[in-house]
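A selection of the complex's chains, in situ.
In order of appearance the chains are A, B, C and D, and numbering begins at 1 in each one.
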Amino acid sequence: LDCTVAQIKKLIGKYPVLWIDAVGLKEESVIRELGELLKLHPLSLEDMSNIPQRPKIEGYPNHLFAVAHTTTYKKSLAISQVSFFAGEGFVVSWRERTNDCFDFLRKRLEVKGGTTRSSGEDYLLYALMDAVIDTYFPALESFGDKLDDLDDRVEAGHSGDIVKDIHATRHEIRLLRRIVWPLRDAVDGLMRKHDWLIGEEAIIHFRDCHDHVVQVLDALESYRDACSDVRDHYATAVSNRMNETMRFLTIISTIFIPLGFLAGLYGMNFNPEASKLNMPELNWPWGYPIALGLMGTIALGQVYYFWRRGWLGGNGEKPKNASPQQMKPPNK
Amino acid sequence: LDCTVAQIKKLIGKYPVLWIDAVGLKEESVIRELGELLKLHPLSLEDMSNIPQRPKIEGYPNHLFAVAHTTTYKKSLAISQVSFFAGEGFVVSWRERTNDCFDFLRKRLEVKGGTTRSSGEDYLLYALMDAVIDTYFPALESFGDKLDDLDDRVEAGHSGDIVKDIHATRHEIRLLRRIVWPLRDAVDGLMRKHDWLIGEEAIIHFRDCHDHVVQVLDALESYRDACSDVRDHYATAVSNRMNETMRFLTIISTIFIPLGFLAGLYGMNFNPEASKLNMPELNWPWGYPIALGLMGTIALGQVYYFWRRGWLGGNGEKPKNASPQQMKPPNK
Amino acid sequence: LDCTVAQIKKLIGKYPVLWIDAVGLKEESVIRELGELLKLHPLSLEDMSNIPQRPKIEGYPNHLFAVAHTTTYKKSLAISQVSFFAGEGFVVSWRERTNDCFDFLRKRLEVKGGTTRSSGEDYLLYALMDAVIDTYFPALESFGDKLDDLDDRVEAGHSGDIVKDIHATRHEIRLLRRIVWPLRDAVDGLMRKHDWLIGEEAIIHFRDCHDHVVQVLDALESYRDACSDVRDHYATAVSNRMNETMRFLTIISTIFIPLGFLAGLYGMNFNPEASKLNMPELNWPWGYPIALGLMGTIALGQVYYFWRRGWLGGNGEKPKNASPQQMKPPNK
Amino acid sequence: LDCTVAQIKKLIGKYPVLWIDAVGLKEESVIRELGELLKLHPLSLEDMSNIPQRPKIEGYPNHLFAVAHTTTYKKSLAISQVSFFAGEGFVVSWRERTNDCFDFLRKRLEVKGGTTRSSGEDYLLYALMDAVIDTYFPALESFGDKLDDLDDRVEAGHSGDIVKDIHATRHEIRLLRRIVWPLRDAVDGLMRKHDWLIGEEAIIHFRDCHDHVVQVLDALESYRDACSDVRDHYATAVSNRMNETMRFLTIISTIFIPLGFLAGLYGMNFNPEASKLNMPELNWPWGYPIALGLMGTIALGQVYYFWRRGWLGGNGEKPKNASPQQMKPPNK
């Protein structure tokens, strides 16, 4: 299928439907020549060359013109444009870049006597469009995988680049949505307008095509929601971890700061010899054990208080305390 | 009703309406044979086999084709697809998996002379669709229960897996919504298009069907809102608990840190003998009691300050302080 | 108006329009008998009995069938269903529970020669519907009161059950919205379809009815927004109070921790006799006053720093400092 | 123009179009008499009297009935209702309260031979409606001013009543939106329905009117967004200030707490005479300078650490440190 415009000229008329599959948008002369040969409207040729275009299906006096996008997903989403011209006796597909999205269709066409081969321009256009739409499903799958992975990472407490990754995924979902959403309207419009090129039977096929597009949109919509969920999940995890940090600080600080004060108290240098009122405790025989006991009592009292409020359960130190009755909210 | 395609062939024509209830999508030959026997469109058969499909009702030249989903709810939402083919003299329902959603209908059919039995294909199709829609209500109920349970757990101060459970519920609500939403459009379309198969009386019945679907959607919408409410509630609870922790830390720290400083002050080793200016307090007869009194005054002052700002009320220590006048905002 | 079906049978035909006002849905035999007498469609009778139904107005061959809901508001929103059947010469209203929503209408009817009495079925139906819609306004009022009350409580710094109360109010707004929203569509549909029962003059009346419903929806919409505002207000209040707590902790801590360090420094026991480098300050005649002065300077420096940043203003201690120039943002 | 109904009766027919401008809704008898004189529909009179009504334009057999609202903005938004009745040879405008919104129009009418004077009822109605719509623009302007002012206050770090003021502004925007939104639909409906009263030329004028309403709605929409922006801005400012407070606390605490520990360490009273292992540092000739040096090293190390993380830059103390290379995120 590597041939010049002149060769194509000879082929026209030989077959009931001619499929011309062109790749690359740089050779303007070829575009112009082919456009003249098949009487394609200049505006449609311009739209084909100016990338990126919104997906659309437009009727011109002589032919139908459709723009769609194929996607490939290797690490990130790559989008490349395909334009279709379908007229009496020919269908032209013009791809921005080489990719394998039509390989499966070509194989089916090479089988002699198959339905695909014997059908008209409308069926071929449908088959090509469907092949384009089929390239969206791997991208959808990879979105699903990514979101599951993100959810697992949030769950596992990683914090590194989660926000960045969530945004990247959201961005790609949005990107795909932007090329699928107008395609739905385009296919819908095609089915309603009853263009002369599209036969009654082909409408049923395009309805199938429309179904696939809507399915892709549904999935995108739900991935978008899932994205928000992951983000919420992450925000809650961050806030919970902060809470936990605070609680740990509070427990340690509130236990030791009063004890430290007590220790400081008995480190004061008031002269016991100046009067009997000046720190007589220092000379008591049981002074030190009593002081230690006092400290221990305060510490234990606070631990008990924290334990009753269920603050210790979250620290993983005393998991046996995490029984329901300690989880009761304190202000009840 | 366990029979081969050949047996079905014989049955056609014997009864005004034949209901064929098939289960399982793996035996392709059976699907093909039955499709040929009843002249079902290949695209509709393909849609039936390729799971999952969006719910839809499509008119083909010979028959109506409908896709819907039954749900069962045991711990989590399980969705399985049912396809319907309704043509002159027959209704085929083809389920992905065995379930009991048509059992009730079968019983009604077995009753001789009932309305269900004597009606046409349209009424049978309605009855089957209605049976499918009825499977959504138990799922709705379980959503309601789950949300009530989540609300109770947030209320009770549990924190474990609430976020995860909320997301799981949201996910299931979304899942169910995705199969009910297009069904509404499908039923709505059926009522408007006035297909030849659907009689005037059946339209009234499908209107009933449409009502049920809309009711399910209404409930889903309101569960979705309730989900957001639970999440907000949880976020507020987390933030309130953090606030409380902070306040506790602040109270203890700000009381004891100044006291600790005072204690440290009188623990300094300046030599009182070097001059009279060096810590004469240490040798005062009342030095120690005065220092203690000073500390007590500071502590009480702060406690009074906290009490006036209503910070103590939230700690559950002095609930009698939680009277309205202390609740006055401090910056007023 | 307490009578049996047999009595009703006799009354038919005697009056141009007969209003039958039934209450309670349990006596199935009565429902069936009346249905047969007035030739009501079985599906409409079923819809009447199966509670809850979505509000709707449906045309059946013999009669109009309408479902609406009356509300009463005593502490919380109570909804009860009313069904209407309007046909040639009769209007049936069938309430789920006894309430006083038709009392006002009955009084107007008892006045001989009033417009209400001499009009047709359509006017009576309008009057009944309008009486139902009028029951929504007290609920609206109570929503407004509740929201004002919540706003005041947030303002006053209460924290108790505000979130819970906001959610309860949101829930009730949603509940009411769910029964009013479809009613709007129903009334709208009735006005457009030009049913044979509804005369030209009655359409103008139903337009009035429609206006009322839309007004209720408008109010609900704005209460819903107000709900979100109260929630935001509360969240900001919580976050502000936390900020304030933190600031208080920071002020006290950062003043006294350095002072405490200084006190600790001169509490060290290095032996001044071992060398002249070891804490000669302890033996300086002015050692203690200098140390105190140093501490005072540090404390005052910090207080000045906080005062310049406007942190003290928020504590209510020195309101005179809250002048605009101190409010300048620190990072400017 | 201060006259009784009887006087009006005489005026009818004298002029091609009579403009009756009434104010106040309390004198029911006047309303009734005028209604009878001009054959106004009772429902429209009722709608005029029952305040508040939604804006609308309704066609009655004899006349057009329109409800709109004028606004005045002095500190807060005041809304008052105006009703219009336009029929063959007369236009009645009935205001709830006196205001000056028609003064400009009256002046134009008093100019003999102007276009306004010689046109029909439809043009007069348009001119009145346009005068009403013109009252919205000052309100819009004041919203813009308020939002700018709020933004400045957030910027300047004020915290007082910002949330309250934002909510108040949002509330007023919502209020205005509620009276303008239905007005758009009403005017739109009027243009489409081609009422007998509205001539071809007047439609072009009402299109202008419609344009103005849409412009008001556009502005409201964008103010609503701006409101959300101010709120976000405020929330970020609060959160940034909290961050800053925390950082200040952290810096001071983490510098002085370890130092305080060291000071405490050498304040311990272990008896150096009991063994050589007991605090020999105390008797070292260089003990004190070494301890001070150690403290200084720790403090400087921490300051360096904070400086490298860019924490000091935010405090305004060392702005020269805020160079880009210190701003590098720590976890990179």
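The criterion applied here is as follows: a residue touches a chain if its C-beta (ideal position, glycine included) is under 8 Å from a C-beta of that chain, and two chains touch if they have at least 3 such contacts.
Fair warning: this is a prediction, and the values are worked out from it, not measured in the lab.
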*So 4 chains are in place, but how many copies does the full assembly in this file really have?*
5
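In the analysis below, only the chains that are shown with their structure count from here on.
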*Averaged over CA atoms, how far is the centre of chain A from the centre of chain B? Could you give it in whole Å?*
22
*Between chain A and chain C, what's the gap in Å when you average each chain's C-alpha atoms?*
35
_Give me the residue numbers in chain A that touch at least two other chains, ranges are fine._
267
*Going by the contact rule at the top, pick out the chain B residues touching chain C in the complex.*
155, 204-205, 207-208, 211, 214-215, 218, 222, 225-226, 229, 232-233, 236-237, 239-240, 242-243, 246-247, 249-250, 253-254, 257-258, 260-261, 264-265, 267-271, 274-275, 277-279, 310-311, 314, 324, 327-331
_If we count contacts the way the header does, which residues on chain D are in touch with chain C in the complex?_
41, 43, 47, 53-54, 56, 58, 60, 155-159, 163-164, 167, 170-171, 174, 178, 182, 231, 234-235, 238-239, 241-242, 244-246, 248-249, 252-253, 256-257, 259-260, 263-264, 266-269, 272, 279, 281-289, 291, 314-316
